[in-house]
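For this depiction, one protein chain was excluded, whereas all remaining protein chains were kept in their positions.
Entry: chain A
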Amino acid sequence: MSVQVSPIDEVKTTPWSGGRSPFNVEYGKMMMWFFLLSDAFTFSSLLIAYGALRFSSSSWPAPDLVFQSVPGLLDSGAPLVFVGLMTFILILSSVTMVLAVEAGHRMAKKEVLWWMVATIIGGFTFLGCQALEWSHLHHEGFWWGHIPTAEELKHVFNGGNEATYATYAQQFANLFFTITGFHGFHVFSGVIINIIITINVLAGTYQKRGSYLMIEKVGLYWHFVDLVWVFVFTFFYLV
């Protein structure tokens, strides 16, 4: 006597029928993605607040007038050149990070090590550039709660009511230092995490574990930092 198997009794093998990981992604990597999503909310709140304050202002410090120095070389006359260099460095360090991930897939310990070192150097160079940028603006008189004198402010505005310059310059200074500071803090954390991971690579932790998945996870964080900079760059330096 044959038993008819009804369709409901068949073992289902689709991704969502249980017994397997439907996203086909390791737990830590998925959690890194969700952390980055929450971080994206934080950064977009800051940037959207900046945008809203700026749109409601009748004038605003012009980026190519505020940022026209290359610290150590030129005091003025080179608008956006230095920040262009910073953007290039950060994109480049993102590339060396993907190359580290790619080498990790091939289990090539030495290559992972050197690409990670290159990424860390890129991160430190970016932080150094940002420190120069900050100290330059600080010497010009911009800081949280501080702005240059009314006479000097005329050089960073492209028209508008002069009586309102002080208000908008102060908002610009507060937002600039808060947002680039928060981003710089992320870069700094990223560099520290990269150093820890590099030490683990050197110690052969991932070779023993049989996978360089940790490189992918810190890689995600590092690319996110680059991603945020792309937006900070557009909204502070270009728009």
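Operating definition for what follows: contacts are C-beta pairs under 8 Å (C-beta built on N, C-alpha and C of every residue); 3 or more make two chains touch, one makes a residue touch a chain; residues count from 1.
Here is the rule we use: contacts and distances are computed from a predicted model.
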Missing chain, UniProt name, options "Glucose-6-phosphate dehydrogenase assembly protein OpcA", "ABC transporter substrate-binding protein", "Circularly permuted type 2 ATP-grasp protein" or "Caa(3)-type oxidase": which is it? "Caa(3)-type oxidase"
Checked against the full complex, the residue among A:Ser76, A:Ser135, A:Thr167 or A:Ser189 that touches the missing chain is A:Thr167
Looking at the whole complex, which of A:Ala40, A:Leu113, A:Leu132 or A:Ile193 touches the chain that is not displayed? A:Ala40
Absent-chain interface as seen on chain A, which is shown: 11, 15, 18-26, 30, 33-34, 36-37, 40-41, 44-45, 48-49, 51-53, 55-58, 64, 79-80, 84, 87-88, 91-92, 94-95, 97-99, 101-102, 105, 161, 163-164, 167, 211, 216, 219-220, 223-224, 226-227, 230-231, 234, 237-239
